[in-house]
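Here is the structure we will look at.
The complex appears here minus one protein chain, its other protein chains still in place.
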Amino acid sequence: MGNLWNQFFQRPDYLAIAPEIVLTLFGLGILMIDFMLERRDKFLNAVTALLGLGFAAVKLLMWMFQSQTPSYSGFDGRFSLDTFAIFLKLVIVLATAIVVLISVKYLEVEQVHLGEYYALLLLSAVGMMFLASGTDLIVLFIALELMALCEYVLTGFLRGNRRSNEAAMKFFLLGAFSSGLLLYGMSLLYGFSGSTRLADIQAALAQRPRGDALVWVAMITLLAGLFFKIAAVPFHQWTPDAYEGAPTSITAFISVAPKVGSFAIFLRLLLVGLKPFDGQWQLLVIGVAIATMTLGNLAALSQTNIKRFFGYSTISHVGYLLLGVIAAADGNRDGLLAVLIYLFVYAFMNLGAFAVIILMRRKDIIGDELDDLSGLMARAPGMALLMLVYLLSLAGIPPTAGFIGKYFIFLSLIETGHYYLAVLGVAYAVVALYYYFRIVVAMFMKRAPDQVPLESSWGLTVALVVTLAVTVAIGVYPEPLIRLAQTAAVPLF
Amino acid sequence: MLAQSVFLILAVVALSSGVMVITRRNPVHSVIWLIVTLFSVGGIFLLQYAQFLFAVQIILYVGGIMVLYLFVIMLIRVETVAKQAPYSRQWAIGLGAVLVLACELMYGVYKGVESFHLGTPSRPPVDMNNTEAVAGVLYNNYMLPVEIASLLLLVAMVGAVLMAKKRFE
Partner (left out) sequence: MFNDAVQFVENYPLLVAAIKIVIVFLVLSGVVAYMVLAERKVLAFMQARLGPMRVGPWGLFQPAADGLKLLLKEDIIPAGADKFVFLIAPVISVVAAFTVFAVIPYGPSSALIITDLNVGLLFVVAVSSLGIYGIILGGWASNSHYPLLGSLRSAAQLVSYEIPAGMAIVGVLLVSNSLSLVKIVEAQQSSGLWNFFLQPLGFLIFLIAAVAETNRNPFDLPEAESELTAGFHTEYSGFRFALYFMAEYTSMVLVSALAVVLFWGGWLRPFASVAALDFLNYLPPVSLLMIAGVVFFFARRNPVPAEKWFLVAVAAGSAVLAGVVAVPVVITAVQPIFWFTAKVFALLYAFIWYRATFPRYRYDQLMNVGWRWLIPLALGNLIATACVLWWAGPNPGRLKLFFAMLAANLAVAIVVALLVGWRSPTAAAVEKQTGS
């Protein structure tokens, strides 16, 4: 029996997934503890969740700053703990922690303060973290579903709210459909190679002619499924509705963390599994990236609901991220570097902006229309200035973090000779500046619609401070982040 | 030879009952035909010496999921459903997608061995315990996906309870 035990449970394997195990245990713990908490003590769930995330983050940071770069492949070659995975996992954990911070007050106002919320957040983060280090189609797919299933439930968390229900339903149906597409592509990849491991798939694909029709089919279905998950045009339709209907804290969550997880699987599949066909899928990604930037930026111009607005804004950011992937397809490491930096930076600035929006939700005031932000400068100058910083960063104006992200994207595009894409990206950055400034104009030049005071809370304050610090610090002194991202980019090249 | 003809019979039954599933107007009849389909697919598993898959197919799909289907269908008014048009307006698109997929499959089959990497079909001896073999692969090579899948199911359950609970207290 002891022998059997060793056969099934290899210690190093389980040490390698320690952060995920910790988060899972804390998630399950919250489900249990929640039963024993009185209503006014529900914030303790958030504290528990933060504790779990803290432990996970500490473990990840320890790995990250080890003297030698950790690289471990376990679970029969289906799981890989490399710098790429650790970097993305850290982003996921930090983003989830900030979402937990901004949720406490919001859930109380919405009167749905339930332990399940935090448990699902943590389990969703677990799914994303497995996405970051899965090197096997089955692991990747199941992790993706774990992440997505939590999101569907969280999107429909306001059960009394029609829009929340509708959003969850749309999100769920389209998500299930896209999973089907993805799975179809995966089944073809398995057919080509007889293995679900990405390394084997790469080897099998390398032996096939470049114009192979079946590989094209596999690539198209696979990419279509992935484009759904990262909300790239033309598979973006669920985004604005889901963003609008979901609880605002969840909108913040699904606009950031799942993007990190989805880009993790996206990059691994394309840069490892489909590596031999990088010239082919690059064409597809170029087309989608242009469409995504165009639609995201132009549609954002006319939005009046701030959550929808951020939905389209997210789509446009996905377009920029895809530009980095295009450069990476040419074998340019700066392209991957740019994607990683952009993901990190985007997580903080977007969550910061959402923290301010959540502040507008008060008793009896929904606060998710553009007009609700009017006159913020007069009422709460600090908040208005914070929002200004986040918006500048989102638009990519120096000296904020957003600039660094865009800078590396354009740099990698120019290095690989995609000048027209770089020009297009800059042009749309100008458009983005215009629509982000619609919010600024409202905040600084319009009159406030109501006089109900804004109330911050400890969670929101901490979240705002952290996001502001990161956004500004990276804008001013990006060196450490760049170095971290550089080590993170190594395993995929 | 015998195996081949049994396979052909099972395949024909599976496909034709599959067609019956989508052409019946009465959803209860659709479910019954779906059960027939699942049974014939289970028979094909058995033909491949995959007794465990066969048993699981029957226990889970026929004995579990289909019962829940029936349970739900019995709660709706079958008469009104039967009067509605059997296909939604997107049937043309659906048909197109089916044709594309069929062409692709035929192409794959036509290209045959060279297009797909086919492992050598393994024929375990009849008395070999198939279930043990499945368990060995599942809990050795695919331990991690199994563990993540257990989390996935937990989340599905939590989500379902959350959505179905009458009110929050």
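Letters A and B mark the chains in the order given here, with residues in each chain numbered from 1 onward.
In this text, contacts are C-beta pairs under 8 Å (C-beta built on N, C-alpha and C of every residue); 3 or more make two chains touch, one makes a residue touch a chain.
From a predicted model like this one, the values you see are computed outputs, not experimental measurements.
Residue in contact with the omitted chain (choice from B:L8, B:M74, B:I93 or B:L153): B:M74. Note on the undisplayed chain: of the listed residues B:A11, B:V28, B:L47 or B:A156, the one touching it is B:V28. Of B:V6, B:M20, B:I58 or B:A149, it is B:I58 that touches the chain left out of the display.
Chain B meets the missing chain through residues 26, 28-29, 32, 35, 51-52, 54-56, 58-59, 62-64, 67-68, 70-71, 74-75, 127, 129-131.
Basically, only the chains that are shown with their structure count from here on.
Put simply, the C-alpha centre of chain A and that of chain B have 33 angstrom between them.
Interface residues of chain A, counted against chain B in their complex, comprise 7-8, 13, 17, 24, 28, 31, 75-76, 78-79, 111-112, 114, 116, 119-120, 123, 126-127, 130, 136, 138-139, 142-143, 145-146, 149-150, 152-153, 156-157, 159, 191-194, 204, 213-214, 217. By the touch rule above, chain B contacts chain A in their complex via residues 104, 107-108, 111, 115-119, 139-145, 148-149, 151-152, 154-156, 158-159, 162-163, 168.
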